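Missing here: one protein chain of the complex. Every other protein chain is in place.
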Amino acid sequence: MAGKLWQGRFREGTSKLVESFTASIRFDKRLYRYDIEGSMAHCKMLSHQGLLSSEEEDVLIQGLGEILREIEHGTFVFEDSQEDVHMAIEQLLIEKVGEVGGKLHAGRSRNDQVAVDIRLFLRDEIQGTDEDVKNLQSSLVAQAKANLGVVMPGFTHLQHAQPVLYSHHLMAYYEMLRRDRQRLSDCLGRVDVSPLGSAALAGTSLPIDSRLTADLLNFPALSRNSIDAVSDRDFIIEFISAAALIMMHLSRMCEELILWCSAEFNYIELSEGFCTGSSIMPQKKNPDVPELIRGKSGRVYGHLLSLLAMMKGLPLAYNRDLQEDKEPLFDTVDTVRQSLRILARLWENVTLNKERLEKMALSGFSLATDIAEYLVTKGMGFRQAHRAVGKMVRFCLEEGKELEEMTLQEFKGFASVIAEDVYTILDLKKSVDSRNSVGGTSLQQVREAITLAEEELSS
Amino acid sequence: MAGKLWQGRFREGTSKLVESFTASIRFDKRLYRYDIEGSMAHCKMLSHQGLLSSEEEDVLIQGLGEILREIEHGTFVFEDSQEDVHMAIEQLLIEKVGEVGGKLHAGRSRNDQVAVDIRLFLRDEIQGTDEDVKNLQSSLVAQAKANLGVVMPGFTHLQHAQPVLYSHHLMAYYEMLRRDRQRLSDCLGRVDVSPLGSAALAGTSLPIDSRLTADLLNFPALSRNSIDAVSDRDFIIEFISAAALIMMHLSRMCEELILWCSAEFNYIELSEGFCTGSSIMPQKKNPDVPELIRGKSGRVYGHLLSLLAMMKGLPLAYNRDLQEDKEPLFDTVDTVRQSLRILARLWENVTLNKERLEKMALSGFSLATDIAEYLVTKGMGFRQAHRAVGKMVRFCLEEGKELEEMTLQEFKGFASVIAEDVYTILDLKKSVDSRNSVGGTSLQQVREAITLAEEELSS
Amino acid sequence: MAGKLWQGRFREGTSKLVESFTASIRFDKRLYRYDIEGSMAHCKMLSHQGLLSSEEEDVLIQGLGEILREIEHGTFVFEDSQEDVHMAIEQLLIEKVGEVGGKLHAGRSRNDQVAVDIRLFLRDEIQGTDEDVKNLQSSLVAQAKANLGVVMPGFTHLQHAQPVLYSHHLMAYYEMLRRDRQRLSDCLGRVDVSPLGSAALAGTSLPIDSRLTADLLNFPALSRNSIDAVSDRDFIIEFISAAALIMMHLSRMCEELILWCSAEFNYIELSEGFCTGSSIMPQKKNPDVPELIRGKSGRVYGHLLSLLAMMKGLPLAYNRDLQEDKEPLFDTVDTVRQSLRILARLWENVTLNKERLEKMALSGFSLATDIAEYLVTKGMGFRQAHRAVGKMVRFCLEEGKELEEMTLQEFKGFASVIAEDVYTILDLKKSVDSRNSVGGTSLQQVREAITLAEEELSS
Partner (left out) sequence: MAGKLWQGRFREGTSKLVESFTASIRFDKRLYRYDIEGSMAHCKMLSHQGLLSSEEEDVLIQGLGEILREIEHGTFVFEDSQEDVHMAIEQLLIEKVGEVGGKLHAGRSRNDQVAVDIRLFLRDEIQGTDEDVKNLQSSLVAQAKANLGVVMPGFTHLQHAQPVLYSHHLMAYYEMLRRDRQRLSDCLGRVDVSPLGSAALAGTSLPIDSRLTADLLNFPALSRNSIDAVSDRDFIIEFISAAALIMMHLSRMCEELILWCSAEFNYIELSEGFCTGSSIMPQKKNPDVPELIRGKSGRVYGHLLSLLAMMKGLPLAYNRDLQEDKEPLFDTVDTVRQSLRILARLWENVTLNKERLEKMALSGFSLATDIAEYLVTKGMGFRQAHRAVGKMVRFCLEEGKELEEMTLQEFKGFASVIAEDVYTILDLKKSVDSRNSVGGTSLQQVREAITLAEEELSS
């Protein structure tokens, strides 16, 4: 038995079954770069504090650098018996540089070490995710700009409500993603905190300098309570919550893409490179990408719940349950980032069926509200106007005509204040442009929104 | 048939079954105050914009004020057939002031109205929740201060790890709650946005002034896209996420309270007023309050999932599914706030069994790390020191003695650098005080943490 | 202080705050009927075992009967200070019949009492839910039968795949619901077990007869371990799991109803009595009922998670956390049963747009697979046939024609085995009827499925 680094107190070796069951190295090896980065900073601090000589520091830093290269070149292979990435690297370091390697762990514990590794990892990934969200926003804004002026039906309850600009619709997603970026940024502030110095749970009696380590790792803040620092996984859960909201937004976008690709909607076409076929039906061309992303929203929801359940009722401080934090986090990062990236590309592969959109925008009495608001400007109370127009709609349904096909006489039968000018408002583009309240669907509002978005994206 | 306010277009009345199934008034009546507040602001804006005369404004404002009073005095009773709080109040207003009541809804829709109601409600509740969190923090800090110096076992894996100050342990919860308050505050920024002016989904053609309405309601910001504004429930989900983390923290605190009350731990006693008895076992005195709160964490987790699932895959903009947002939100607010409040009181009813805590703090070779770190200061590598102390522990287990009962000779058998001064570190209070790294458990660190907390709480 | 029934050992009364926080009477009063039923059975058993005289039995049974009537007539009002339905009824009984009322609780505890109450309640509700599912099935089968022969597009990926019978599509839901009923029935077997006799957790030293009580309450089985019996909530979670699957099925059905009602699909129309209007848009007629049910699926998912999280990591036996079982259960029962019932009615209010369905069934080269299978019968390998038909589709897309518009010469260009008879298979009804494999969409298969369903429903 080579023996675990913590083996001193034990008479028996760990059961193989237990070794394999408890090992996290299969997945936490992904953290190797951050583990080595953290160890280098810790090493420099120990040397600065006189807990290592500068020769020892050099040897350790060089050894860690070699290990990093070996892992990146694939010449070092992780094994289950090494338990986790921390033990594996420490053991390899000792094999490489001798007993001095055993000096590295002074003043720290795996409990603060794993916390710093995940925080370094997640800091990078949040920044990457933010970039991915931003790219999707850019893609949407480009589409919105390129198609400015195209009118489509605006929906509520999946029923035609009022005509809106296609660009306005796309910019709604820009707004959702803008909030997502805010949440990522808020979360980042709570990720970007150094737990080093907390050691097992109580701090250390060795004269370390936590602030120096934090500076070396570019952490703007230090954790304030060592017990909390080693048992806190809020920052992971908060990130996954933010990711779940992103996926929820994407699921809505994907639902719409799928609907719009259907023969019934026929609003858009996806390029063939973004579709796949059927093993049995030769004619099929399926929008698999948005379907998969819609499905993957459940995956991230599941990870969120899994971590909340895992943390429930755990006494302080560190418990081994916490090892279950990493796989859901890694999978969330991968799922969200891949989904964002492929959607940014997908929008470039959408062809808009503009005639269809505009034709459908007019159907379903979608200008009824315009008449009601026209009546208000003529002095009628809104509720009364609503009722009158409701009756016009019923009349049209029974007569099988559209609102604009009503005669002035017929209009007047429902509301005597109606005059010839009613026909001027029964126009699709005019209707859209009349909705010029802040955030409304008029060309002016949407153009301003696009300009503002471009400014935000270029900053 | 009295008829719905939107009945104009319909030939048939709503089926009673459907009316009852779709009515939200049973729960959304809770928003009445905010609905009236929003309507008053909307009314003033309409008047300012010339869409109402100032006489009409006066009549409407007075009518709304009367309705508010009637509801608060319980003289107005909501009924299912009124659908929701918005329709009920509008209908009542019309009954009270006549046709002019029907002018109020110009330039808005229930879609932006309900959004503004929930935002006003949640803004208040977030501020209240923050106050409740703060009070629990104060209660913890008071306990921490009053018991400064008491030593208890610090745990990892529910095994004795190292001695810590009881106050340090409590302050770990202070830190968790500090992050909770940050999250509430971040969330508040995204709640505090006015959606009024978005109308059904597209804005309105009437010359409204959304900025004025927002100012009247003290909203610092306006929503930027009307389609997004009426279909966005991010702010509710984000709040429930923050609440789920609070409940997770409380579940950990409650788990500890329950453990500590057990005969086996016997660390604390809860006053009788905070316990209940058994219907069959005459001797029982049960810690029901922390048990219930621990259980209620699941409840809030459930609400979080329920809303994420509800929003999944919904096409834009408003869909009736969104009506399912309110009950989980209301129950979350109530659950979290009640739990926080009762825990703040409960801590005042905890009696500490100090002798027991200190006795247990010494058990389980809890000073072993002190010896290892002592060896490091004598120049030994940490990993070597760890192994040597591990062997001492094994020796003590076999001999049935404690570390401090080892002779110097025995110590030297494991590490020749050990000298007489080893006995000076084998002291509980000294051990604690030696952990003086930032955020560590030493008296100095903990005292500073308490002082800082008091400053934060008094601001 | 009137005092709690378990007050003997306490010097202080319960804090009002705690009393209100821990009281379950606001919601568990719903169990009153089952609580009384259980108490009557327990009382008869005690008398049979000589633990009560038959005079005492008479007094108690009569007292319990009176309480039942008072509650049902609303003359008894529950209050918070009564803690829960069990204590409230016992206290009322004692007030009514004097000290003999205090004899009822011999040999039982609230721990087994609440378990029996929920089991009696849930047994009834499962049977009711099964009836509701069955009624929805009947409604579907009636629709399927009435519209036998109508062809619609079958979808995969929301793209037209192959034509299917509308009735076949509806019968897919029949099958889902059939599995739901099986799950309810399996669950019922685990609900229908008497926990009485388990007392607090250990059984009782009094000479009770658990089998007699079980018989009186029509429980076919007894719990086998008293510790398990009082801490088991599996049966609730299992029921909610089954309910979550039902809601998932309904969410799919509702999604389709919503899609089909859209202007783009225009497959069905819902009667006005099943729709509601808009506060602002006079023309709107929204399918609120299916939207709400789709949204409510999240609600039941949330309850499932909430209970799983609540139970996680609880030590044996009863813990107060378990009190959190009832509200999610009650709400699940109500949500699922209401949703089932209203959908059963909704299907009677659906008008089918048959021309539209059949027209769309032919679009999108939906008979391509028929040609591929035709080629297989002519001896071609399927993969080769698939490729050839794929190329025909591409050709048609480029030429802007339908498959049936290709000349024989053109056909032969893709596969020389094609003969004049290819045109005979390019017929909608023939295509459907040719899919006569077991469970396929041919008229014969679907007619048999309907007949089988009718038999199952009439049994």
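All chains are identified by letter, namely A, B and C, in their written order; residue positions are counted from 1 within each chain.
In this text, contacts are C-beta pairs under 8 Å (C-beta built on N, C-alpha and C of every residue); 3 or more make two chains touch, one makes a residue touch a chain.
None of the values given here were measured: they were computed from a predicted structure.
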| item | value |
| --- | --- |
| Omitted chain's touching partners, listed by label | A, B, C |
| Touch with the omitted chain, as defined above, among C:219, C:274 or C:318 | C:318 |
| Residue among C:309, C:329, C:406 or C:426 that touches the chain left out of view | C:309 |
| Touching the absent chain when the full complex is considered, from C:23, C:161, C:261 or C:342 | C:161 |
| Where the unshown chain meets chain A, residue by residue | 4-15, 17-18, 21-22, 83, 86-87, 105, 108-111, 113, 199-200, 271-286, 288-289, 291-292, 294-299, 301-312, 319-324, 327-328, 338, 341-342, 345 |
| Interface with the unshown chain - residue positions in chain B | 153, 156-162, 258-259, 261-266, 277-288, 291, 305, 308-309, 312-313, 360, 363-366, 368-369, 371-372, 386-387, 389-390, 392-393 |
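Please note the rule applied: only the chains that are shown with their structure count from here on.
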| item | value |
| --- | --- |
| Intercentroid distance (Cα basis), chain C paired with chain B, Å | 32 |
| Euclidean distance of C-alpha centroids - chain A vs chain B, Å | 23 |
| Sites on chain A at which at least two other chains make contact | 156-158, 161-162, 259, 305, 308-309, 312-313, 369, 386-390, 393 |
